[in-house]
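Below you'll find the structure, written out as structure tokens, and then a few comments.
Note that this complex is displayed minus one protein chain, with the remaining chains in position.
Entry: chain A
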Amino acid sequence: MPHAELLRILIVDDEPLARNRLREILVDIAIQFPTEVVGEAGNGIAALEFLRDHAVDVMLADIRMPGMDGIELAGHLGAFPAPPAIIFTTAYDNYAVQAFDLNAVDYLLKPVRAQRLLTALQKAHAAPPANHELLASLGRAVRGGGRTHLCCHERGRLLLVPVGEVLYFKADLKYVTARTVDREYLLDESLTHLESEYAERFIRLHRAVLVARTALAGFEKAAGDDAEAYGWALLRGVPEKLPVSRRQWVPAKAVMAG
């Protein structure tokens, strides 16, 4: 980063007063460490949208935010060619703070002291890349489940796919596709990983298919000896049928019944 330029900062917090407070102390330390607040965002989704079109050096991100929290936001940063360094802020998340200490991740406790902010910003240049294992376990602790969104690159653009809208995941040779009512997205994910992350929401129908429990509309037996599938699952909202393997036939039907 060129030293002549100011450090560009994005403040991410759902509380306007908390964002305001960070702005104030950034002004207070401007003599020692001049910075420029290039934007504010109310949650992770808004922050990612901002990052699409703006260059940012450091992001100050709250851990708990509605829509998309700071932990998940950090996990999606890898999708950018030059991701900003991230410094977490939190009022009280004991579990996260302990994990940050162990893994040398920088964080600030709210209310934030100007001196602490200064030290964190001075170190922020050399922020190590996010540790995905750590973020996944913190995510489970903070929001009690998997990520709320998945990343999809399309012609150089970053798209966010809300997991709540996904009807099924299907693995092809190289990619996993996520299907929503409107369209399909190509993801850079593995089916096994998705299955364990969203065990409550999706069930496996077939070696290559995970379906949202709520999307299941019915089942039909395959005619004759179909090598590809033992039966087919019908879905709400989309016309296509999904193959069900012999092994998953009974558990899948049990989900519908329950």
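Annotations for the structure displayed:
In this section, a contact is a pair of C-beta atoms (placed from the backbone, for glycine too) under 8 Å apart; a residue touches a chain by one contact, two chains touch by 3 or more; residues count from 1.
In the analysis below, contacts and distances are computed from a predicted model.
One chain of the complex is hidden; its UniProt record names it "Sensor histidine kinase", one of "NADH-quinone oxidoreductase subunit A", "ABC transporter permease subunit", "Sensor histidine kinase" or "Selenide, water dikinase".
Residue A:R64 is the one among A:R64, A:R147 or A:R179 that touches the chain missing from this view. Contact between chain A and the absent chain runs through residues 14-18, 20-21, 24, 42-43, 64, 66-67, 91-93, 109-112, 143-145.
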